[in-house]
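Below: one structure, written as C-alpha cells.
Only one protein chain is missing; all other protein chains are in place.
So, chain A:
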Amino acid sequence: MSWSEIQPLLFQGFWDTLYMVGWSTLIALVGGLPIGVLLVLTDKGGMLHNALVNKVVGAIVNVGRSLPFIILLIALIPFTRFVVGQSVGSTAAVVPLAIGAIPFFARLVETAIREVDRGLVEAVQAMGGGTPTVVFKALLPQALPSLVAGLTTTVIVLIGYSAMAGTVGGGGLGSVAVQYGYQRFETSVMIATVVALIVIVTVVQIIGDAVVRLLAAGREGAAAGREGSAAGRGAAADGGAGKRLARLGRGRGVALAAAVVLPLALIGYGIGQSGGDKQTLRIAASPTPHAEILEYVEKNLAEKEGIDLDIRKFNDYVVPNTATESGEVDANFFQHKPYLDDFNNKNDTHIVPVVNVELEPLGLYSKKVGSLRGLGSGDTVAVPNDSTNEGRALHLLAKHGLIELKPGAGQEATLGDIADKKGLTFKELEAAAVPRALDDVDAAVVNGNYAVDADLNPAKDALAAEKVEGNPYANFLAVKDGEQDDPRIRKLAKLLNSPQVEEFIEKKYKGAIEPAFGHVGS
C-alpha cells in the first residue's frame, strides 16, 4: 500500500486509539483511585481495618486482573450495551478497556499509597485529623508523583489493550495493524502502525515523567541540594524563592490545562462521532472481501441510488450479528447460511438473509505437495476450528477422498465425525491463522478471504476447491427480521447483485472469490 492509502488509516486509527484510551484512562482513574485507597485503609493495621471488605475487594481486583482482556471484551458485551447503549465501536470498546484498567490502576494506587511514611498518618491523627483528612491531606498529596507514574503505566497498558478493540469494531492503531498487517499481509501498514504506537507510547511516557518530575520538584533530597543552595543565596532577598514558586505554579498550570483540555477534546470528538446521519446505512462487514465490495458500491453506485453507507469492519464473527440484532448496525455482510442458522439457534437472534453476493470457495492448499495424490498417511492437515468452517473443510476433504465421514455427519461435522482418517493428523486453528500455518503443515484448508489475503488463489493454487453451484456457503447481506423491506436495504441488495459488482468481483479477485448472486436458499 502506498503512503496516501496508509495515511488515512493511520489518522483514523490514531484518533480511535486516543479516544478509547483517553476515556478509559479517565474512568480507570475515577474508579481505581478509591478502590486502591480502600485496599490500604481496610488492610491490617489500616485506619478502617476490615478484613472482610479487604478480602472481598482484593479478590474482585484479582479476578479482574487475571481475566485475559480478550475474554473480558466479549464477556462484557451485554454490560457494555446496557451502559453505553451499543456493543460495537470505539465508545463500546471504552467499557471493557476501563473495566480492565480499573483493577490494574487500583493495585498501582495501593502500592503508591503504601509507600507513604506511616509517620505522616500518625502526625495527622495526632493533630486530630480523621480518616478523610488523612486520605486527602496526607496520603494522596504525598503519593501524587507515584500516582501519576502509575497512571502513565496504565495509559500505556491501555494502548496495548486497545489493539484488541478491533474485535468489537473499536478501531484504533492496534487493530489497523492486525487487520492490514497480520491478516492482509500489508507489511508496510504493520510497520507504520507499530512505529506510530511506539511514538505514542514514548510521548506518553515522556509527558508522564515530566509531570512526575514537576510534582516532585523541591520535595526530594536530591533536588534539595540544588534548591537548598539556591535558597541560601536567595535567603536575604526572599524574591528568589517567590519566583521559583511562581515558576512551579506555572508548570502546574500547564499540566492542569493539559489534563483538562485533552479529555474535553476527546469528548468533543466522541460527540462528533456519535451524531450519525439517519439516512446512513450502517453495515458490519469482514474487511476482505466484504468491506471492499461495499466500498466499491459506496464509491461508484450508492450515490446514484441516494443511499449512504457507513461500513464498519470487524475481524470477529459474533459481534456483527449481535450488533445487527440490537440495531446498532442496520445490516451485516460476512456470513453464510449454515453459520447464520447455527448462530440464530444458539443465541436466540433473528437475523435473516437478504441476498447472496459472493462465495469464497474453501480450498485445500499445500506448500509441500503439488497435488492431492501427494497427501497420505502420516501427513498433517490444518483446518479452521470454528464449527461451520471445520465441517465445511471436512466435507471438502471427504469429497476428494482424503477422509471418510461417518454416515449422517452434518454440516457441523467435527474431527469426531470422521470414520477413517486414512492416516492423516489434524491441527485445528482459528480460521484467520490457518494460512500462516502452511509452512508448518503438509496441507491446510483455508477460507477464501484469508487465502486471498495470504496471496493464494483458489482458482490456481488450490489442490481442491469448492464449487459455486448449489453451495450453501455463499455470503449474503443480512438484516434483523423485519428490516428486509427497508427501501435502503432493497436498494443496497439490488446494487450488490448488479452487473457492475459482478464485474468488480471477477476482475479484482480473479476467481479467488466468485459472484454468487440471487436469493438465499433455505
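Throughout what follows, contacts are C-beta pairs under 8 Å (C-beta built on N, C-alpha and C of every residue); 3 or more make two chains touch, one makes a residue touch a chain; residues count from 1.
Here is the rule we use: contacts and distances are computed from a predicted model.
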Name the absent chain as its UniProt record does, using one of the following: "NADH-quinone oxidoreductase subunit I", "Glycine--tRNA ligase beta subunit", "Membrane protein" or "ATP-binding cassette domain-containing protein". "ATP-binding cassette domain-containing protein"
Touching the left-out chain: which of A:Q142, A:T288, A:N332 or A:N497? A:Q142
Among the options A:T111, A:T133, A:N457 or A:S498, the absent chain makes contact with A:T133
Contact partner of the left-out chain, one of A:V53, A:L72 or A:L120: A:L120
Which chain A residues touch the hidden chain? 45-49, 117, 119-120, 122-131, 133, 137-138, 141-142, 144, 218-221, 223-224, 227-228, 231, 235, 238, 241-242, 245
